[in-house]
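The complex appears here without one of its protein chains, the remainder shown in place.
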Amino acid sequence: MKLAFTSEEEAFRDEVRAFFDASLTDELREAGRLMTSVYSDKEVALAWQKILLDKGWLVPSWPREYGGTGWTLTQRYIFACERARARPPALSPMGLSMLGPALLGRGTQAQKDHYLPRILSGEDFWCQGYSEPQAGSDLAGLQCQAIRDGDHYVLHGTKIWTTHAQFANRMFCLVRTGRFERPQQGVSFLLVDMEDPGVRCDPIRFVSGCATQCTVYFDNVRVPVSEIVGEENEGWSVTKYLLEFERGGGAAAPGLLEAIGHARMLLELLPEADRSGPARRLDDLQVQVHSLELTELRTLSETERTGSPGPASSLLKIQGSELSQAISEVAVELIGLHGMPFQPEAYALGNNVSAVGPEDGVTTVPFYLNNRAASIYAGSNEIQRNIISKAVLGL
Amino acid sequence: MKLAFTSEEEAFRDEVRAFFDASLTDELREAGRLMTSVYSDKEVALAWQKILLDKGWLVPSWPREYGGTGWTLTQRYIFACERARARPPALSPMGLSMLGPALLGRGTQAQKDHYLPRILSGEDFWCQGYSEPQAGSDLAGLQCQAIRDGDHYVLHGTKIWTTHAQFANRMFCLVRTGRFERPQQGVSFLLVDMEDPGVRCDPIRFVSGCATQCTVYFDNVRVPVSEIVGEENEGWSVTKYLLEFERGGGAAAPGLLEAIGHARMLLELLPEADRSGPARRLDDLQVQVHSLELTELRTLSETERTGSPGPASSLLKIQGSELSQAISEVAVELIGLHGMPFQPEAYALGNNVSAVGPEDGVTTVPFYLNNRAASIYAGSNEIQRNIISKAVLGL
Amino acid sequence: MALVLNEDQALIKDTAREFCASKAPVAQLRKLRDDQDPLGYSSDTWQQMAELGWAGIVIPEAHGGTEFGWMALGAVLEEQGRHLTASPLFSTVVLGAGALLLGGSDSQHSDLLPKIAAGELTLALALEESPHHNPFGSALSAKQEGDGWVLKGDKQFVFDGHSADQLLVAARTNGKSGDRDGLSLFLVAADAAGVTRTRSAMVDSRNAANIEFGSVRVQTNALVGAVGRAADVLEPLLDRARICMAAEMLGTMDEAFARTLAYLRERKQFGVVIGSFQGLKHRAADMFTEIELARSTVLDALSALDANRDDVPLLAALAKAKAGEALHTVSLEALQMHGGVGMTDEFDVGLFLKRARVQEQAFGGRAFQRDRYATLARF
Partner (left out) sequence: MALVLNEDQALIKDTAREFCASKAPVAQLRKLRDDQDPLGYSSDTWQQMAELGWAGIVIPEAHGGTEFGWMALGAVLEEQGRHLTASPLFSTVVLGAGALLLGGSDSQHSDLLPKIAAGELTLALALEESPHHNPFGSALSAKQEGDGWVLKGDKQFVFDGHSADQLLVAARTNGKSGDRDGLSLFLVAADAAGVTRTRSAMVDSRNAANIEFGSVRVQTNALVGAVGRAADVLEPLLDRARICMAAEMLGTMDEAFARTLAYLRERKQFGVVIGSFQGLKHRAADMFTEIELARSTVLDALSALDANRDDVPLLAALAKAKAGEALHTVSLEALQMHGGVGMTDEFDVGLFLKRARVQEQAFGGRAFQRDRYATLARF
């Protein structure tokens, strides 16, 4: 996308680009290129996190006193574009983009002082425990119990779809501390030590063959009452705040534009006469992505003004996920039979396996498969449409 | 579509084609070409009806003793294809395809003996009174009252969307004769004399500018009790029988294929470089239409075996209407600005006005506009999807 | 990134909304249509619009304009689109003043712009000759004769061409239909000898005419811009037209959606309002999404015009493509959700559908814009 930048902004862009060029090692670049989902492995994620932390660019949107950069919206947007272009590995978002903002908004001073530096340093590697086997998007079904016992809560229950739980030393989660008429009430937001002996993780094998998520079992896990964020039984308000950030805070479009460019390269696998159909679909998708990008920017402006993206975040979540899936559909169609072999060894980090098909296409199908979750997680797109029709449209 | 016909069937097709070639006058051809909806004007419809009656081909699917042809399914299908190719004016379906089959299935012998010949001859020109201003697809809302008074029912109320009511001398309609727990009960199927002084018709001007439908007001209209079809309060079963015929009995695909061919001719209005996109969309639509055609034939086989198309009729109604709309969309896109002038004088019968744009395109936009109703009438497509999900899928 | 209106612009928008709702609503369009009004708009209303500063909204103050800018003009057009307002604003200001601002001489500026700003002069752009928008497709010829030019040929779908005082005519002085070079732009008085205007009633009651130029003689000073270089004016002019049409479309879809929501909240079936059915709710959420996406593209494109950014052509294609897409979906869904009543002329929703189809075609349909976008995006 072309936007008119001031010369200061142009200079900033050059600086960011130079930084990415210089600081991304070959290993990190390879790890970025071989991602089969929106997550990178813990080691590479932390390696890249360390580089950004040293540069002071790890958490641009945080307040300056906690490590933020004080960038303007435009600068943050430029940074997102350059990141999409450079394709570094993904940072683990659970601490940096979810719990961090939640603590900044709703945590106590003690919580901020203790946890925020450990998030930045990577000393704490967080996972997120919302979903349960019987409660996806429906908080009323939340069954994980936290029973007060003196100055501790005692946890029993099961969490599911917990990304990187097997690597995390801490989890922020929702647990039931009471029963009230409104299902949102009676839920609390707790910080749990994953090294507690009562915690067990079972990785979940996915359709793609990857296992980035776990089922987590709590059996008599004791959590000090100081580890609650917000008020007891009012965890929903913390979650809501955080979910809106998760859905609306990001800038998906620059990455989607890169994905379109990547798919365009695969056009060459087709005989020339057959390219115009998929090429036109990519053009259509680029129109949508550009429209989304401008809407993301508009939402950022609104967020700065009002403090929260509000229900518009549902719109961005739907569009971001469905466009990503649509682009990925075209890529799979273009790669054709070359995408069909199951060859995880060809996208393992540090591999020197020669893949079937173009090197840049080894992740096309596993990414496609993992990415089907984009319309399911963080509140399925059906739930997002419910939110829009209720909260925005009053239906 | 190509199907393998026997030599007898080939001969039959030649006979049908020769008949259409010989019997369609220039006026009738023009009337067929200038149709802006699925209906033709009363005069041309009756003129064409007379020709078919004389030939003995007016009501192929009726029993032979009432004028049917005794054709095989394949012959009926061949006839439908040839008709689509020849583009005659449309017959008025209300008597021939709706009430006729209903009487054949559910009428008394006296009703059959009296009404069927008059339907064939055109002496009776029927309209259909189901919808009411407050009851579209929801029979519970039916308010038109028929109160028993000796050997008459006395009607009060309003019917809406009554096609050609202004030209009809008789109406079959649903009226409320009682209130029961199930909304379908308490509704009766009555035959009404439109010349009764208590009947008033107001034509409804449509978005297209056409006025083929009316609002019909009943004020103290007296209908002899002998004019009920089926049992009192059980009119719904007659209607259901008839609706399934209306939805599933026809063969929409041959006409849709003609429509695709017509749209293809409009491709020439585009510069050659711009044609491949819409041409491909027409190819896609032709795949769908061919699939629909085979499904219509399969349903006909099932209907012959079981006596009713059953809930599959909903599927055919959805597909037939949505494909027709999709083809019409492409046609409007292709005709471009040439379709935008409002020029009813150029598609009036017997006109000698020179139209803006290609002669074959004067009806493109009015047809498109009228055809938006295809997904609304005879049970909106939303209702059809409800029927499938409930009756077929058990959801 | 001016993706929101500033205070002044928001004020202009509120005024426009109120004005159109009370002075130039759908009911006015209906009356003009049913009366077969020869002008096709109310000249009183037009005068009041001029008094509000709309006619001079992109004209420099030096020439009597208000110079509120393109974001403001977009806001006004959005409100006109919302109310299907009949007015010569688009033709006279976006196209007419637009062409003069881009290519006009100083004397044309000082002669004509003040009159436009005052609402005393209306213009129309006579460009298209075929059923599909074709910026350089003109075959209408202009041949030099003596101290002037002679124009010969036909133009179609000239918005407001039946009533405009002057016509901006794209004519070919060299080359052939489709060539970028060899086009020239002439200002022709609508009542000049040889000009025959046939009003074309459009399906959406928009005002348009087909115009025949039978050896129409004009002076050399009728030229707008350089001989053979009209494309230099037409290209940015059409970008502005696309952006402004997208702004108008935004209003049309927004209103069609608002009325549909109201209907969903009110109409009952099976004892409940139909807006409570999840099938319709999810489709309504999709309509909302489409509109918001279109809104972003329109706002960015308008602000690009104000800032004179070099991505105006790309954003023009984007805004018209996205608005076309969104309006298409919204107008069809609005009709379907209204059910039978939506099919009647009595309800307004069908008017929005018909207006939508004409808006989509004007200055290039969705496929045209998508292809143009793709070409520009790749440079």
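Worth pointing out:
A, B and C are the chain letters, set down in written order, and residue numbers restart from 1 in every chain.
The criterion applied here is as follows: a residue touches a chain if its C-beta (ideal position, glycine included) is under 8 Å from a C-beta of that chain, and two chains touch if they have at least 3 such contacts.
As the structure is a prediction and not an experimental result, all values here were calculated from the model.
Interchain touches from the omitted chain, evaluated on the whole complex, reach A, B, C.
When the missing chain is restored to the complex, the residue among B:Gln286, B:Ser321, B:Gln343 or B:Ser375 that touches it is B:Gln286. The chain omitted from view is touched by exactly one of A:Ala11, A:Ile147 or A:Val207, namely A:Val207.
Although one chain is not displayed, its contacts with subunit A can still be listed: residues 131, 136-138, 140-141, 160-161, 204-207, 209, 269-271, 274, 277-278, 332-333, 335-343, 356-357, 365, 369-370, 372-373, 375-377, 380, 382, 385. Panel shows subunit B; residues 2-4, 73-74, 280, 283-284, 286-288, 290-292, 294-295, 297-298, 301-302, 312, 315, 318-319, 382, 384-386, 388-390, 392-395 of it touch the chain omitted from the view. Subunit C meets the missing chain through residues 277-282.
Everything that follows uses one rule, which is that only the chains that are shown with their structure count from here on.
Among all residues of subunit C, those that touch two or more other chains are 280, 371. Looking at subunit B, residues 277 sit in touch with two or more other chains.
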